[in-house]
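Got a structure here, written out as structure tokens. Questions coming.
Yeah, one chain of the complex is gone here, protein chain that is, but the others are all in their spots.
Every chain is named by a letter (A, B and C) in the order it is written, and numbering of its residues begins at 1.
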Amino acid sequence: MFVTLKPSVFDPQGQTILDALSSLGYESVRDVRQGKFFELDVVADSAQEAMTISTEIADKLLANTVIEGYRVEVDPKRGEGD
Amino acid sequence: MFVTLKPSVFDPQGQTILDALSSLGYESVRDVRQGKFFELDVVADSAQEAMTISTEIADKLLANTVIEGYRVEVDPKRGEGD
Amino acid sequence: MKFAIIEFPGSNCDHDAYHAVRHVLGQQADFIWHKDTDLRGADTVVLPGGFSYGDYLRTGAIASFSPVMDKVREFAAAGGPVIGICNGFQILLEAGLLDGALLRNRRLKFLCQDVHVRVEATDTPFTASAELGQVLKLPIAHREGNYHVVPERLADLEANRQVIFRYCDSAGLTSDSVNPNGSVGSIAGICNLRRNVVGLMPHPERACESLLGSDDGRVVFESAVAALVA
Partner (left out) sequence: MSINQAVIETHGLTSAEYRRLLDILGREPTITELGIFSVMWSEHCSYKSSRLHLRRLPTEGPRVVQGPGENAGAVDIGDGLIAVFKIESHNHPSFIEPYQGAATGIGGIIRDIFTMGARPIALLNSLRFGELGDSRTGATTRRVVDGVVDGIAGYGNSIGIPTVGGEVAFESSYSGNPLVNVFCLGVAHAERLAKGLASGEGNPVYYVGAKTGRDGIHGATMASAEFDEHSGDNRPAVQVGDPFMEKLLLEACLEVMQTDALVGIQDMGAAGLTCSTCEMGARGNSGIEIDVSLVPQREAGMTPYEIMLSESQERMLLVAKKGREAEVEQIFAKWDLHAVRIGRVTGDGVLRVREGGKVMAEIPNRELADGAPLYSRPIKRPEGLDDLRRLDLAKLSPPVNLTEAWLTLLAAPVIASKRWVYRQYDHMVRTNTVIRPGCGASVVRVKGTDSALALSVDGNGRYCYLDPREGGRLAVAEAARNVACAGALPIGATNCLNFGNPERPETMWQFSEAVDGIAEACRTLEIPITGGNVSLYNETDGQSIYPTPVLGVVGLIKDATRALAGVFPEEGLEIVLLGDPSGALDGSEYLKTAHGSVQGCPAPVDLDRERALQSLLVEAASNRLLRSAHDCAEGGFAVALAECCIEGEGGGASVELPSTVGPHDGFGLVRLLFGEAPTRVLVSVPATERPRLLEMADAVSLPALVVGKTGGERIRIAVDGDVVADVRLEEAGNSWVTGFTRHFESVPWEQ
């Protein structure tokens, strides 16, 4: 689950990293944006269900949709091992 | 670029989120680990080169390799639009 | 006059708020544990500062789901005065009781220092005893105090006079250099449309005794008392 600031929101952390990189000579880096990601271990009957649960969680808790956007990916293989 | 705490390192944030989810009734979530991710816009001649630069940056600046591991992915198509 | 001071796990200015209203102002005050679902007849609700749930995930995010927040919502919906200070402000935003969000300070670091704020409206229960344009010296202590709303919403806030406190210098002038955290419009505190819910980043409860350097913050709590008596 990936949570990032919306493009319209200024990202001071990304900007600071960008400044640091340019002072280190990494001129080829044009932009940096910092986000969060969450690995959730979800028990579900199907990838579909896992997706539904995760999306709900992202929307409700893990992202603040006033400033952040999110993207959910499900890796169903993970569970099979259990 | 994905930066996560090494598996053996305690992740208090993930633990607290897990507890919160369970008190919200999301019992099916078994584990949460929180990580950071960075989107870098790198100008490079090849995906290979972008990979090299990004990996170097992750190692030097973005990840604290004492407690964190990282993974780099390059999305070459991105650049084409520019 | 009775204040309810809500305690979340990780709140750490709860005792400071209690001290200010109970011992400095001499009003009644109750601590309300976040799992409680009874505000015990309080007249005013205070969401204090601190690091609820460690500020893990996002400041105020997890606390906004606490059982007591349903009661706070009801209380606010009935017009009851609610103030969120620092982390309490962050919780009100996450709970949707106020508009906008708080980002990391523009220079990233935690900032603990005195600032000046200008009172922009006196028709709220927490500024009624202040004068319009009055400059208060109050401490801030936060890392996520950079207030953000999209431009259209900012225009609404301004049009509705929902901006209650703005960072300024000791003479009351706003400028980028006296905006400590990068907040849009130098906003230090806002209220809801109904004007009974107020959130602010500075800590008035830390500025209630001259022994501690300023008692400018008293007016916030005195307003609440006066508003009720009136």
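Everything below uses one rule, namely that a contact is a pair of C-beta atoms (placed from the backbone, for glycine too) under 8 Å apart; a residue touches a chain by one contact, two chains touch by 3 or more.
All figures in this text were calculated on a predicted structure; none of them were measured in a lab.
For the chain that is not shown, the touched chains among those present are A, B, C, taking the whole complex.
From the options C:9, C:172 or C:185, the residue with contact to the chain not on display is C:9.
Touch with the hidden chain on the side of subunit A covers residues 20, 23-24. Residue positions on subunit C in contact with the hidden chain: 9-10, 12-13, 15-16, 19-20, 33, 49-51, 53-56, 109-113, 139, 141, 143, 203, 205-206, 208-209, 211-213, in rising order.
Annotation for subunit B: contacts to the undisplayed chain at residues 5-6, 8-12, 15-16, 19, 60-61, 64, 66-67.
As a working rule, only the chains that are shown with their structure count from here on.
Viewed as a network of touching protein chains, the structure reduces to a complete graph with every chain in contact with every other. With respect to subunit B, maximal separation of chain centres occurs for C (centres as means of Cα atoms). Mean C-alpha positions place subunit B and subunit C at a centre distance of 34 Å. Subunit A and subunit C have CA centres that are 30 Å apart.
Among the residues of subunit A, those in touch with two or more other chains are 61-62. Chain contacts: subunit C has residues 57, 62, 65 touching two or more partner chains. Note for the complex: subunit A touches subunit B at residues 2, 4, 14, 17, 20-21, 24, 26, 28-44, 53, 57, 60-62.
Per the touch definition, subunit C reaches subunit A in the complex via residues 57-58, 61-62, 65, 93-94, 100-101, 103-108, 146, 148-150, 182.
Contacts from subunit C toward subunit B in the complex involve residues 53-54, 56-57, 62, 65.
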